[in-house]
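There's a structure below that I have some questions on.
Removed from the display is one protein chain of the complex; every other protein chain stays in position.
After this line comes chain A, so read on.
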Amino acid sequence: MTATQDRPAAEIGKDRRRKEDQRLITGRTRWTDNITLPGMLHLAMVRSPFAHATITSVDVEAAKASPNVVAVLSGKDFGDELGVCINAWPITPDQKTPGHSPMPADRVAFAGEIVAVVVARSAAEARDAAELVDVEYDEQPAVIGIKNALRDEVLAHPDLGTNKSALWVFDSAEAGTGSDVEAAIETARTDGILIEREYRQQRLIPAFMEPRSVVVDPTGEQITMWSATQIPHILRFALAATTGVPESKIRVIAPDVGGGFGGKLQTTPEEWIAWAVARRLSKPVKYTETRSESLMAAHHGRDQVQTLTLAADKEGNVTGFKVHLDADLGAYIAVVGGGVPVLGAFMFNAIYKFPSYRFECQTVLTNTTFTDAYRGAGRPEATYAIERIMDELATEVGVDPLEIRERNWIKHEEFPFTTVAGLEYDTGNYEAATAKAKESFGYDALRAEQKERRERGDRVQLGIGVSTFTEMCGLAPSRVLGSLDYGAGGWEHASVRMLATGKVEIVTGASAHGQGHETAFSQIVADRLGVPFEDVEVLHGDTQIAHKGLDTYGSRSLVVGGEALVKAVDKVIDKAKHLAAHLLEASEDDLEYKGGRFTVAGTDQGVAIQELATAAFAAHNYPEDMEPSIDAEATYDPVNFNYPHGTHLCAMEVDTETGAVKMRKYTCCDDIGTIINPLIVAGQIHGGLVQGIAQALWEEAVHDDAGTLVSGSFVDYLLPTAADTISFDVVHTDDPSIATTNTLGTKGVGEAGTIASTPAVVNAVVDAVRHLGVSDIQMPCTPERVWRAIHAGDGDAPTPETAMPHFREGALNQDEGAGQ
């Protein structure tokens, strides 16, 4: 065999078009709902219309008599084989955790909870029959809203005796990472600036475009589950742990998955019910939710009340920050449940050098859909709070919001820097990102226009919003997760299979659902192994193929999964080197590996990696001290989180007569270290931005007093459209700060846009009308809320004090009903 392999041009940094796209743009896709198996039965769920009720009786006779119905089962028809829904992250040892059955037999705790399942030969027949299931309920008082829950007058789960689930505290004085925040507050109260605010993180719905779907086939030696999930490996583990089926008898496949954003980082009642029904009937079953079911019963995100106290000296140097969160878990503690707000604990101090810090998070249970991760998970909430309140500080001091940030942020020469929350930020350059963003945005010109329009008394005012964010991503060092009582580690696994024909299969434990791993991972392998991009095939999302993994969330796939891949490739090269030395009759010390070829120094002798793969396959001639294989695998546990950062600038126009807001310009400069594929990175940023902007301007999951989700369809839950959004100005620093904690120098980007953009937008809206006496507008900043904020001081209406203090009912910046 002759080595004709040419070294491909460097792949890392190239804007490769995606490998995934061909099938996606031609409709040759395998969404879970597309799967049809012989004899497959279809499920429809019967869901509680009440937020809290005991189940008096379930009459299934009429449903059973409906055409082509095979079975109708309610909670009392199942035993232990149904399993339970798990919480993998009890945040304190004494956390109060309600039992969570996939289908309770006695009591429902939120509207949308499943009380019965209908099995029929077609989905339509199952849905028809579901309407005939007659459930009698005894309605119980429901607790809706964080503030109601805290009063403990009505209990979400009476047997627990309280709605308060857990209180998690971090204090820099106690941890030894900083001084006492109370002392800083007292000093600021008498001789500095003290800012107290209450911000509301409204409840959001992830609203991935592909509704969740699950297919279970019990007709093999292994029971196979296909699911529209982000976490096939965790799903398999949890099925084994809770349903009595050995893990070795379970195969989970996440085929094409249509978006997740944290919303498919869940082990769901629907999956558990489909599993139990398929086993019971020994037939393949499918369940696909409707959009209305998805909005009602797939987990929600955010939902916090943030009580903040920022202490600073008169020049605006922050001396302390105290944060108290009340976080709504909903009716049950979902898989990562209470851990989501705790992830924010380390991020409220953001990019700043605060001497003292205290964080408390009180989680509460309510009779609403359970909450869990949504893009950013804890970090957008933290970033919102700090970036909003830094603007308030700038106003108090009377300087530009970027100026107040610069006074407090970590200078680029101060890295690595250990923060008051105890994290070590390895690299960053906030000055460079800010300078680049300002230039691209045209900051000074827009400020001048703002001044001019303000002086002119223009009906449409211009506001400029700033967000200088960082985040901890790449979840996560396993020891850190262990110290936080999380139920699993944060490593990732990869393996490389060198095929006999010279092609390469790589297997990753990451589980892509739109991120473009197949393309980006191919680029990494192409460069590192020196093989053509086209020759690399990325396999994932099937526990029979990718047997080990911890899946995709928390901006982890590249920085953790990519590093596992690098380590596996390096092992392949090591093994291949031993074989190459044998075949070339040379010393390993004399071999050099470059462009996919080993060459003997000072000679023209060489052998390509593909030839070595063929030689290992044939196994006719190999060293006695090695196996006939150059395949390798690696499991990588990160040593630290990963800290991308950026400066986001937003210009908003606000019509002061109508309250209507319009985005004029959005510039972001993200420092994410080494970029593998700029096209994919830009896409991640664009999508992230719009999700964060949507929180600022449009989206809110609203329950009425009875606990009914009134934003339960796409008519009422306002996802932005192309007509609501603009094209973005995405730039990067010329000299990015390369991450030091992985070989490639990469940082996560999946959540960056969402984390950064929300406060930038709200800061811009507030900035546009601050001269009219407005210092806060609750999200989403609807025209009505903006108009009311502008007119809060009109006529005979009582004029609220501008800002402080307002930690009391009905005070400023709490809309009616907000947080309740």
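Just so it is clear, a residue touches a chain if its C-beta (ideal position, glycine included) is under 8 Å from a C-beta of that chain, and two chains touch if they have at least 3 such contacts; residues count from 1.
Following the convention adopted for this analysis, contacts and distances are computed from a predicted model.
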UniProt protein name of the chain not shown, from "Sugar ABC transporter permease", "(2Fe-2S)-binding protein", "Nitrate reductase-like protein NarX" or "RagB/SusD family nutrient uptake outer membrane protein": "(2Fe-2S)-binding protein"
Hidden partner chain, touching residue among A:G442, A:G595, A:P628 or A:G687: A:G687
Contact with the hidden chain (one of A:T187, A:S292 or A:T740): A:S292
Which of A:D21, A:E153 or A:E592 contacts the chain that the document leaves out: A:D21
Given A:E210, A:D372 or A:E611, the one touching the chain that is not displayed: A:E210
For chain A, residues in touch with the removed chain: 17-18, 20-22, 24-29, 31, 33-34, 36, 124, 207-211, 256-259, 261, 290-292, 513-516, 679-680, 682-684, 686-691, 713-715, 719-723, 725, 727-728, 753
